[in-house]
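Every protein chain of the complex appears in place save one, which is left out.
So that you can tell them apart, the chains are marked A and B in the order they are listed, and the count of residues begins at 1 in each.
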Amino acid sequence: MSYISLSHEDKKKMLAVIGISSLDELFCCIPEEIRLKRDLNLPSPLVEPELIHHFEEIGKRNSDSSYLSFLGAGAYRHFIPYVVDYLSSRGEFISPYTPYQPEVSQGTLQVIFEYQTLICQLTEMEIANASLYEGASAAAEAVLMAHRLRGNPKILVANTLHPQYKSVIQTYVKNLPIEIKEVNYNERGELDLDDFARKIDAETSAVVCQSPNFMGIVENLDRIAELARKHQALFIVVVAEAASLGILKAPGACGADIVAGEGQSFGLPLSFGGPYLGFMACKKDFIRQFPGRIAGETKDAEGRKGFVLTLSTREQHIRREKATSNICSNQAWCGLRATIFLETLGRKGMRELAYQNIQKANYALEKLSEINGVKRRFSGPVFNEFVLEFAGGWPKVEGFLRQNGVLGGLSLEPFFPELKNCALFCVTEMHKKDNIDRLVRLVGEVLR
Amino acid sequence: MIREPLIFEISAEGKRAFDLPKLDVLEKKEFLNNLPLREDIKGFPQVSEIEVVRHLTRLSQTNFCIDTTFYPLGSCTMKYNPKVNEKVAQLGNFLHSHPHAPQDLVQGNLEVLKSIEDFLCEITGMEAFTLQPSAGAQGELVGMMLIHAYLADRGSPRKVVLVPDSAHGTNPSSAHICGYLAQEIKSNERGTIDLAGLIQQMTEDVAALMITNPNTLGVFESDILKIAEIVHAKGGLVYMDGANMNALVGKFRPGDMGVDVIHLNLHKTFSTPHGGGGPGAGPVGVKKHLIPYLPFPVVEKGPAGYVFNHNRPKSIGRVGSFYGNFLVIIKALAYILSLGAEGLRETAEIAVLNSNYLRKSLEGVYHLKYSTPTLHECVFSDKLQKEHGVKNIDIAKRLIDYGHHPPTMSFPLIVPGALMVEPTETESKKDLDLFIEAMKKIATEARETPEVVKSAPHTSYVRRLDETSAARNPVLRWEGDEEK
Partner (left out) sequence: MYPRDFYYSKDHEWVKLEGDTATVGITDFAQKQLGDVVYVELPAIGTRLGVHQTIGVVESVKAVSDVYSPISGEVIAVNEELNNSPEMLNQDPHAKGWIIRMKVNDKAEIEKLMNSVDYEKYLEGIES
């Protein structure tokens, strides 16, 4: 396939204008001895029908999407209204550049402005940015931001923060004067407030807590906010399952200073992990330390309303080594999909979606806990994920489920060695009652 | 043209665009016990489906985009985004694949990751790649961390990274996040790294030199072998910002020339769409000595198939939850498979041809600070037009009236009033000529009717926007929640 648009005639004319006789002469600034003197060793090019066939064949070597899956843990299967695909596939949304020339990018910029507003409304925070890469790096950026604001070396992180988010935070702070200290969970699966009270001190810049947390438990954020405030530490709330914002008390209303999370639930398919959508919101006072692109409202030369990327002096292309982050691009197109999703679901749809998640997940949890040999591991309230403990071991159950076309929960032992025989299940509005009953039946069968 | 309102302004109680199937499990109110609930989402929109569709369709029509417009943005490589690549990235088996699915059920996905890694190694001459970074800037951060980990492991942690004065802002920014002090190294009169300066500044406290090649002026750093030698002699490493790889594919391999670590931008050289500002992907390639430090998991091919290897004790850790922007990676892989070796080489050749054609046609019309030969991009400045009070931003805005997206502005910093032009290889001669003609007309206008240029754009959806008051009095969200 070639995407070149020059005819033979064109090339001749252009070479003549430049004053050379061959394309090779264009590369004489690359010294002869370091030029590549052979063809790249790549497969023969595929034309369109071959290309499609090639990827279809590779795709056939995946079979996970044909299973009935109860996997969650940071990636959630939700309904995506068709308008999301339809509108986001427009060339005017897929192929523009970053809106640095606002006069010709009002579509992109207004979408960003609406997205920022929607995130503020969902989180009840004062300002939001145009998005970051994904939940884990958003959490890491929040930690770095809190450190810049407070200057104290310690960051307390709830043990129930998504393990992969913890891992990314560790990577980001490795070469900086920041110490991460973990706070344990209690029997309910919530942040252990006593452990928290013991560990927080005047050296703490911030506290990071996820809700619903990795165990699926919805935290009492108000209490944590109060304790954090007492020690002048910033309260960072992480939201990995954004659909929960449709019905749960907003982090802003609970006292969060910074909210960071994953927006994949808002109209992005599972996509084997990416591209996803990091979101971040904070209090107005912190604006100058807030990373990422931000769209703002302004007027044009004739007084008409318009939108621009603003406060760019925080960013790397101007502030360079003093920037709030090195981040350059955001996930604009993913943010667009989220915007379409949120505007389509609307006020009632968001709540209804979240409500069905709670109902279906708790229905599943109740039925599964009734089975002999299965125990609800944590007593705290859940949104759409829960942890079950299998007295006879999880691998046996997992294997049986697989044989019967079901992908059960995610084994927790690799992340939490003390949670042997435990698995994290996710149930969303996409699971029909029949699907859940099938899971219950199969688990009952293998444990009989 | 009527200004498209915000969605919140057309929202009203009672409208809906979406319905879920009725709840099919027995509803139990007690499931809500102990859950902290919100009353409502204040201000959240309520509109019908047609309103969503019209709103977003009309907004899309106010955007320039590659599908309609020429984007000669230097350093951005705004080439055509092939449509078939969109199609293969949407195949159900990829789209609906869960990142926690058991490895043996996602062998296709792992094959995609390993294949592109192998191809990128071949294209760049590096020996392994990580696909985990979500963007070029994150790739740079990974590159810096790899260098840091490697040197610390050798008991030689260093504090400084050398960054050319022509470098993109992400370079010093990424170095800083890694705990390094970014020290500027000056360009010589050709616009390339000054060797004498490098010899002086390259000490045993310097961890690395960050080099862009060709550099942000479009000039090839032809002393690259010597540069690498100087850096390596003092125990440092060479990091290459691969943003300008479009000039080099099939002609030159950084890995053969002393580069230790490189990042690529799949949304530049490898044609994946910019999406209005992302998602991109910033894979990082390394030589053997840096492999142990790569983020985990790495993809390996074993006797039983592909596996994710998480057991990497020297790894710098994760920079993302999962495996990178997977759908973006598929599009880039499709691009490489469509073009093959010859197609990729042709890409570089025509990219450089198109750029030099533009350069030759506009030389004398616009000032070129450096006369050094350039590859796929070149940097003009507004020096000649400034004599009439017309600046680069005015020229940029006036280009909009001629139907072109402006070039990159005010970068690199070493060219005051810069206009960085990169046409890419997918533009036709006709479109290039239209651009040349527009630029020539604007140069004339700058002399004869500068006011027309200074008050541009005239024909766009909005006129020139006031960025000063946007920054002085930030309004970052719609504020009408209370009424709604």
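The rule is short, and it goes like this: contacts are C-beta pairs under 8 Å (C-beta built on N, C-alpha and C of every residue); 3 or more make two chains touch, one makes a residue touch a chain.
Only a predicted model underlies this, so the values are computations on that prediction, with no experimental measurement involved.
Checked against the hidden chain, the listed residues B:Ser11, B:Ser410 or B:Ser460 yield one contact partner: B:Ser410. The missing chain, though absent from the display, is touched by one residue of A:Asn41, A:Ser66, A:Gln232 or A:Thr313; that residue is A:Thr313. Only one of the listed residues, B:Asn188, B:Thr444 or B:Thr468, touches the absent chain: B:Thr468.
Residues 288, 312-313, 318-319, 322 of chain A touch the missing chain (whole complex, contact as defined above).
On the side of chain B, touch with the chain left out of the figure occurs at residues 410, 467-468, 471-472.
To be clear about the criterion, only the chains that are shown with their structure count from here on.
Separating the CA-averaged centres of chain A and chain B is a span of 20 Å.
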